[in-house]
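Just one protein chain is left out here, and the rest sit where they should.
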Amino acid sequence: MSSAPVGERPDRRGAVSAYFAPRRRTRLSLLLGLPMLWLVVVYLGAIAALMLSAFWSVDSFTENVVHTYSTANFHTVLTESIYRTVGVRTIVVALAVTVIDALIAFPMAFYMSVVASPRARRLLVVAVLTPLWASYLVKAYAWRTLLAPDGPLSWLTNGHTPGYGEAATVITLAYLWLPYMVIPVYAGFEKVPRSLFEASADLGGNAGRTIRSVILPLVFPAIAAGSIFTVSLTLGDYIAVSIVGGKTQLIANVISDQVTLNQPLAATVSLIPLIAIVLYLMAMRRTGALENV
Amino acid sequence: MKRSLRSLRKPAALLAAGALLAACASSGGGDSSKRKLPDVPMAKSVGAGEGELNIIVWAGYAEKDWVKPFEQQSGCKVNAKLGNTSDQMVSLMKSGQYDGVSASGDASLRLIYGGNVAPVNTKLVPNYATVSDFLKNGDWNSVDGKMYGIPHGWGANVLMWNPAKVSGELDSWGAVFDKSSQYAGKVTAYDSPIYIADAALYLMKTKPDLKIKDPYSLTEKQLDAAVSLLKEQNKNVSEYWADYTKEVQAFESGTSEVGTSWQVIANTINGGKKAKVKTALPKEGATGWSDTWMIAAKAKHPNCMYKWMDYIISPKANAQVAEFFGEAPSQTKACDMTSDKTFCDSYHALDADYAKQIHYWTTPQKQCVDGSGDNCTDYSTWVTKWQEVKG
Partner (left out) sequence: MFLSARTRLVLRVTTILGFAFLYVPLIIVVLNAFDESRTFAFPPSGFTTKWWHLALDNDGAREGLVNSVKAGLGATAIALLLGTMAAFAVQRYRFFGHSTVSFLVILPIALPGIVTGIALQNAFHSVLSIAPSIWTIIIGHATFCVVIVFNNVQARLRRSGSSLEQASADLGATGWQTFRYVKLPNLRGAFVAAALLAFGLSFDEIVVTNFTAPAAIQTLPLWIFGNLFRPNQAPIVNVVAAVLIVLAVVPVWLAQRLTEDAAGSRF
């Protein structure tokens, strides 16, 4: 770069910036254009195409897709009780996993943020994030081993293990998604001014009162943010369930079983978790969770 | 106000464009007319190998022991994708990425009418001449006199149990159906809608007033009866298996103690050190499979596929795979090459009458597959019912 002042040099460097400087909206469009093109055209477009295929059907013998519009799939999903049963079960599991993770994450994040020394803090955060790099499949399989009739839990408790089923599913999913809850809650705690603790104590509040009336309201958006992960990851999971769930089916299993041969019906069934998560996101938006993700 | 509407215009337009695009996209085949046989050309000759072969196989059909010699002879590197169920195999074939598949009877006709496979020019497959006659031109592998595949082998689904946990010699499917409560929480079943036929078979023998003549030709009433039986069974099920290694692991760890199985699974478990199992063909008979190698309609490596089809039914290779898996070989000359000289006898490989008794996997359709009318339930109904069974 020459040392002469820019304005005196007859070069075209800066011409592009000069062109764009006053054209704020063009700059914005350029910046936003590519990401939005990707997200809206590629992603939302794919989702829209999927939803469109819900109106199609398959030839019952060859299982080739037939492009004739009908609402038969919607009728099937709304009337056959299996979809309702599995859908409700999945939502219940998602909520159970969320509650368990929130209960574990809250004190952990509290300790990490407020009580731990600054040096320990970074270590603990690393310790929370590291399990995410262990393969999700292997972790699920480790739980299969843990809960096996001849596994460690059975050995420890002399033969008592929940075995593979809904309970195992809830435990394993809660385990898998725990870091996704701890990190946002920890970030939430970081934002809580420390002076508030002292103020609360000065006003006569004990730990329980402080937590209930001061900390919880401030940290709640962060918990909500973490819950977005636990709910959406559970609604979309079919693999961990097949490893530890025994004969349990969640909605994603139903979808993945159907998509093999009846893609339009699978698309229709996938509206269930889709609508559920969109509703949940909209509800969480009000709590300010989206800024805490 | 104006700006917010503006910012919506672009995404809305793009969404509409995406939807239009999707509507205009053509699907493959898409013929809803009944039973129109797609016109797929048959190969006229087999040239030099293309160097690669992508096939979908049942577990145990493409093991190193006989694949390696093939690769050396033909120069075709084999990429074998395991299919867990016929449904999965049909779906994989539709993706167009594979050259061939070892299709069971409940996949073969779907593939033929879906235009996914080509008729096989049996003159180009020398070893076909000495394949068991009763496997040629069957209902499940040929249409209008045209052969659509090369028979591989056949066998029955067996009842398997862990003698350390289950006492006695089981001889009835009742052990996993109405008498399964004694093994509560330890029963396993095959995770595919085609398993409904197993329940129907049991009812065929134990509840004759239901008048079930063929386990794949079920009226709504008969289907409901089978589904109820399966829902009862579900209460005692530990896990359903599709991946055969999952069943191996389940028996070895004690999660499952009794259930339907394939001989190859029993062989694998007994070959390991963790558990021992026994198998039996129950007195009510069994469902089973008769597998056919089929070549994709638009195979990228057709020469390699023809070479493979000829190789896998050559006496030595067919003997190897049949013994490994535990099924009857299609190749008559294979019986001289099995390491166990009584193998073909114990599997009734050359016994056409015995072969007729197995109820091979077939795709249920509205027009009853046994020709008894057209009020039967079709496979998509079975799929929905199966999800109901699992609950």
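General observations
The chains carry the letters A and B, assigned in the order they are written, with residues numbered from 1 in each.
Criterion: a contact is a pair of C-beta atoms (placed from the backbone, for glycine too) under 8 Å apart; a residue touches a chain by one contact, two chains touch by 3 or more.
Please read these numbers as outputs of a predicted model, since none were measured by experiment.
With respect to the full assembly, the chain omitted from this view is in touch with A, B.
In the complete assembly, the contact with the undisplayed chain comes from B:Thr268, out of B:Ser86, B:Thr268, B:Gln331 or B:Thr363.
Here the missing chain is touched by one residue of A:Val128, A:Ala224 or A:Leu261, and it is A:Val128.
Residues of chain A in touch with the missing chain: 5-7, 13-14, 16-18, 20-21, 24, 27-28, 31-32, 34-36, 38-40, 42-47, 49-50, 53, 65, 104-105, 107-108, 110-112, 114-115, 121-122, 124-139, 141-143, 145-146, 148, 150-152, 154-155, 175, 178-180, 182-184, 186-187, 190-191, 197-198, 201, 206-207, 228-229, 232-233, 235-239, 243, 252, 255-256, 259, 263, 266-267, 270, 273-274, 277, 281, 285, 290, 293. For chain B, the residues touching the absent chain in the complete assembly are 3-4, 7-8, 21-22, 25, 27, 54, 79, 81-82, 92, 95-98, 243, 245-246, 248-249, 252-253, 268, 272, 274.
Just so it is clear, only the chains that are shown with their structure count from here on.
Considering their complex, residues 36-37, 40-41, 44-46, 48-49, 52-53, 58-68, 76, 80-82, 85-86, 148-151, 163-164, 246-247, 249, 254, 257-258, 260-262 of chain A touch chain B.
The residues of chain B lying in touch with chain A in their complex are 10-11, 14-15, 17-19, 21-23, 27-32, 34, 87-88, 90-91, 94, 109-110, 113-115, 185, 234, 237-240, 253-255, 363, 365-366, 378-380, 383-384, 387-388, 390-391.
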